[in-house]
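Here the complex is missing one protein chain, while the rest keep their positions.
Our next item is chain A:
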Amino acid sequence: MFSNFEFFIIEALRSFRRSTLMNLVAIGTIAVTLVIFGLFLLLIINMGNVVGTVSSRMDVAAYVEEDISLGEAGALQLKFSKIPGVEKVEFISRTEAWKKFKQDFGTKLDLDEIMTENPLPHTFTVRVRTPELLPPVAKRLSEFEVVSEVRYSGRMIDQIRSLLDAVRIGGAGLVILISFATLLIVVNTVRLTVLARETDIYIMKLVGATDTFVKWPFIIEGILIGVLGGLISFLVLKFSYDGVVLRVSQALPFLPLVCDQRMLAVIYITMVAGGTALGMVGAYISVSKVLKIEV
């Protein structure tokens, strides 16, 4: 058996070398499909990550436009902390907020020149115990007359969730369609290499090779095509994603992109394995088809 396996490998490599162009087309097709597939996976896990991070923020911001004294602020802070479900309340005065804002953004332009007065309101950051408490607490806060506006991220979470569902369903459908299309292309590409070797197959069958024996070199060739396609897509995706993560972490540091290497490894391995499977199944189908109509 070992000696046969060696023969299969040699025959597969021989055939691979012979139809280089066709094989490159097949490898390219698999690579492109898998890159699209991988992009979808990355998009989905990143959106999931954003939802997770945002929903773990359990803060409600209550803004007060009126000028209030520190004493009044302390009283409000106490009142707010008595609302059921509230864990803690933090007060940031408008002066403090303005100072921080200027620190963050003022290096590039002189804000005092543009703004003659502080445009920011006083802010109470109210932390609740569980995310479900966000809406009722926000409602209670807005009932205070002094509070001019209440904000929390709940609405955004719902929107992201439904978008995520849409992407998941649409993405899954698209991935199935693309995989099917790739399978067809691979089947046809391998079929061309099989047809190019019709005399070989005829001779093999004539001298008494079993179908299994005829099939193996083609299946190995298919696996080779699939593995190479998978590896190319892995490299393309890994380097572009790493690049994106680097840029995003500099430009939009608050956006939580997935950097968990284990999770990414699972995606990359899935891609290479998927490519291998595509190549193998494609080759199996096409060689079986040819063998059926052969001698």
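Note that a contact is a pair of C-beta atoms (placed from the backbone, for glycine too) under 8 Å apart; a residue touches a chain by one contact, two chains touch by 3 or more; residues count from 1.
Criterion: contacts and distances are computed from a predicted model.
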Among "Multicomponent K+:H+ antiporter subunit F", "Cell division ATP-binding protein FtsE", "Pyruvate ferredoxin oxidoreductase alpha subunit" or "tRNA N6-adenosine threonylcarbamoyltransferase", the UniProt name of the subunit that does not appear here: "Cell division ATP-binding protein FtsE"
Identified contact with the non-displayed chain, of A:32, A:45, A:178 or A:209: A:209
Omitted-chain contact residue, chosen from A:18, A:57 or A:247: A:18
Interface residues of chain A (partner: the chain not displayed): 3-4, 6-7, 18, 199-200, 202-211, 213-214, 295
